[in-house]
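Shown below is the structure under consideration.
The excerpt is restricted to a subset of chains, each kept in its original location.
All chains are identified by letter, namely A, B and C, in their written order; residue positions are counted from 1 within each chain.
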Amino acid sequence: MSVRDEFALDFARTERIGLEEAVFAAGKSPAQIDAILAAAEERGARFLVTRLDPDRHAALTYRDRLDYCPVSRTAFFGEARRVEGPARIAIVAAGTSDVPVAREAERTLAYQGHATTLIADVGVAGLWRLTRRIEEIRAHPVVICAAGMDAALPSVLGGLVAGAVIAVPTSVGYGVAEGGRAALDAVLASCAPGIAVVNIDNGYGAACAALRLLHAARRLTEAPR
Amino acid sequence: MSVRDEFALDFARTERIGLEEAVFAAGKSPAQIDAILAAAEERGARFLVTRLDPDRHAALTYRDRLDYCPVSRTAFFGEARRVEGPARIAIVAAGTSDVPVAREAERTLAYQGHATTLIADVGVAGLWRLTRRIEEIRAHPVVICAAGMDAALPSVLGGLVAGAVIAVPTSVGYGVAEGGRAALDAVLASCAPGIAVVNIDNGYGAACAALRLLHAARRLTEAPR
Amino acid sequence: MSVRDEFALDFARTERIGLEEAVFAAGKSPAQIDAILAAAEERGARFLVTRLDPDRHAALTYRDRLDYCPVSRTAFFGEARRVEGPARIAIVAAGTSDVPVAREAERTLAYQGHATTLIADVGVAGLWRLTRRIEEIRAHPVVICAAGMDAALPSVLGGLVAGAVIAVPTSVGYGVAEGGRAALDAVLASCAPGIAVVNIDNGYGAACAALRLLHAARRLTEAPR
C-alpha cells in the first residue's frame, strides 16, 4: 500500500459547503504532504496548508512552490486569489503573544480573497487600549478575537459590539493557563451572550466560521425560500 | 442594603448590542427575580427569563404574569413579539433527550420574533434519519445543533451544509459523557471546519449567537463590499 | 471519648495572627457546633460561624442566641463589635448571583468592626455599569471582587484601580463553569498583574486576606521606612 492510498482529497468540498479543503500538516509526514500536493497539482487544484512548522516546511519537495508564512505556519499552494474590497472582518489579538493565532485566521481569509483588519494588543488590563480602537472594531460586522490567559477580552467585546463575535482561545500562558483550557472555559462561560467559540489556537477554524457566516448572510438576503 | 441594590438592569443592551437583557434565574432567589420583574414592570420593559425551574417558578409573585414553558424552563414577561416570516434558522436536536436544550434556543428566538424549524432525533447512529431530512435542514442558512453523548452530529452536519453551524453540546449522557465535557470537546475538536460552539446546555447562548449573525448579515448587505 | 474531645478552640489566635477563630459549620454535626458554642460561652468568647445552612441552624440548641443571616449563611455568637468609620473596603459582586459570597465577606468584616461598601451587578458584559461606579470603587484602598462564570471583572478592575484587589471566584454557572474552576483559573491567569485570589466561594477567606492587609498596613506605617 502506498502513501497515495493514505489520503482521499475532498475536491468537491467547495461546492458542498463553500469551504475549500485544507491540509492540516501537524500529524503528517513530509512524504504524505508532498504526495497530497502532487495530487492537487495533477488536478490543477489550489491548497491551503496549516500547522506547517518551519522544519517540516524545509523538508518538503514542494517547498519552493509554496507561499509560506512562518508566523502563522500557513502555506498557499497554487494561484492566490485577489484580496478585495473593504475589510468586513476584524481580527483582534488580545496580546502580542496571540498574534500567530490571529495571523492564521488572517491568512486563511486572505487565501479565500477576504480583506481583514488586524488589531493587536488591546487586552482589558489596560482598557484604554481597547476603548481607543473600539469604533474601528465596531465598523466590522464580524469580529474574530484571539485571546489567551484569562481571555477576558471576548466578554468585554461581546458587551460592546452588536455583530458576530468568534472567540479563539489561545494556549498562551503558564500555570493554570497552560494549554489554553482556562482561556477556553472563560470564553465558553462568558457572561456576554452569543459568543461563538472554536478550539484552542484554531485560527483556521475561526476563519472558517466567519466564512460560513458570510455564506449564511448571502442567503439570508436572497429571496425567502 | 435591599434586594434592589443587588441588580442593575441593562435596559440599553438592545441599542448597544442588539440583544435584550435576559434574566438567568438559576443562581437567584425568588425574591431577587420578583424584584427584577418589578423593576422591569416599572419601566414597561419586557423580559426573557431562562433556567427557571418549575419549583422556583411556582414560588414567584409574578408567577401568573409569565408565559412559562416547563420543558425549556423559559418564561416571557411582558408583551410577546409576533413571530414572523419563513424560518431561516433550523434547530436540530440529535436525540430526544436533547430537545429541552433545543427548545430553549427556539423560545429565545421566538421571544425575539424569529421563526425556527425544530428537527429532532436525527443522530448519526441511524444515518438515514439525517439523510431523510438533510434537504430540509439545508434550506435554512443558519443551523443550531444540540447534541450530547459523543456529539458526532455537528461534525456530520458540518460536512453537509454550507451555512453557519452553531453547536450546543448537551449534558445528556452518563459515564464519560456525564456533564457534557465529552460532547463539548468533540464539537470543538470536530474535523468539519468552522463549527461555532457555545457552552454546554446553553440553548440561550446558541440563539444569541444566531441573533448576532443575523445582525452581522444585515450590516454585510447594507454597505458596499 | 466525648464530643468535647473532638475540637480544640484556638482562643489565642487573635493575639497570634490578629484573626479571631471562626467555626466552619459545613462538615460539623449540630452536636459538635453546640458543644463548640458552649465552650466559647464558658470562656465568655465571641464566635463567627460560617457555612451554616438554614437546616443546620434550625437544629442548634444555641439557635436563638445567634445573629443569623441566611443569605451569607453566617452567624454571630456573642456581643457584636460596633462597625465604625468610613468604609475602606469595597466588596464588588459581578452579578446578582454572586451576592451571597459577597455578603459572607461583608458579614465577616462587620463582625470584626469594619465598614464596607457593597456594589453589586457590575459585570463587564455591560461595561457602563462598571464605568458608572468605578470612581466609587476607586475611593476604597482595598477591593474584594466576587465573580463567577468567566470572572472577567477582576481583570478589568485590576487595570482600573491601583489598590489591592482580592478576587473570590464563585461557583455560579453551569456547563464548563460548574463548580467555579473556570472562574478560579481565569482570575489566576489574569492579564492584570497583582490580583490576589482565594478559594472558590470563600468570601470569609477574602475578608481575612483584607484583615491581614489592614494589619500589615498598620505596621508599615508604624516603623520607619
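In this section, a residue touches a chain if its C-beta (ideal position, glycine included) is under 8 Å from a C-beta of that chain, and two chains touch if they have at least 3 such contacts.
All values derive from a computational prediction rather than experimental measurement.
S.K.: Total copies in the complex, given 3 are shown here: how many?
M.R.: Spelled out: 3 chains shown, and the full complex contains 8 copies.
In this text, only the chains that are shown with their structure count from here on.
S.K.: Chain C and chain A are one sequence twice: same or different residues at the contact, by the over-half rule?
M.R.: Result for this pair: same.
S.K.: Once you find the CA centre of chain A and the CA centre of chain B, what distance in Å lies between them?
M.R.: Comparing mean C-alpha positions, chain B is 26 Å from chain A.
S.K.: Could you work out how far the Cα centre of chain B sits from that of chain C, in whole Å?
M.R.: Computed value for the inter-centroid distance: 35 Å.
S.K.: Measuring centre to centre with CA averages, how many angstrom lie between chain A and chain C?
M.R.: Once rounded, the distance between the two centres reads 43 Å.
S.K.: Touching at least two other chains at once: which residues of chain C meet that condition?
M.R.: 95, 125-126, 173, 175-177
S.K.: Within the complex, which stretch of chain C touches chain A?
M.R.: 94-95, 123-127, 149-152, 155-156, 158-160, 173, 175-177, 181-193
S.K.: Would you tell me which residues of chain B are touching chain C in their complex?
M.R.: The touching residues are 1, 5-8, 10, 12-13, 16, 21, 24, 26-28, 32, 36, 51, 169, 171, 179-181, 184, 199-202.
S.K.: Which residues of chain A touch chain B in their complex?
M.R.: Touching chain B from chain A are residues 16-19, 22, 85-86, 88, 141-142, 158-166, 184, 188-189, 193-200, 204-205, 207-217, 219-221, 224-225.
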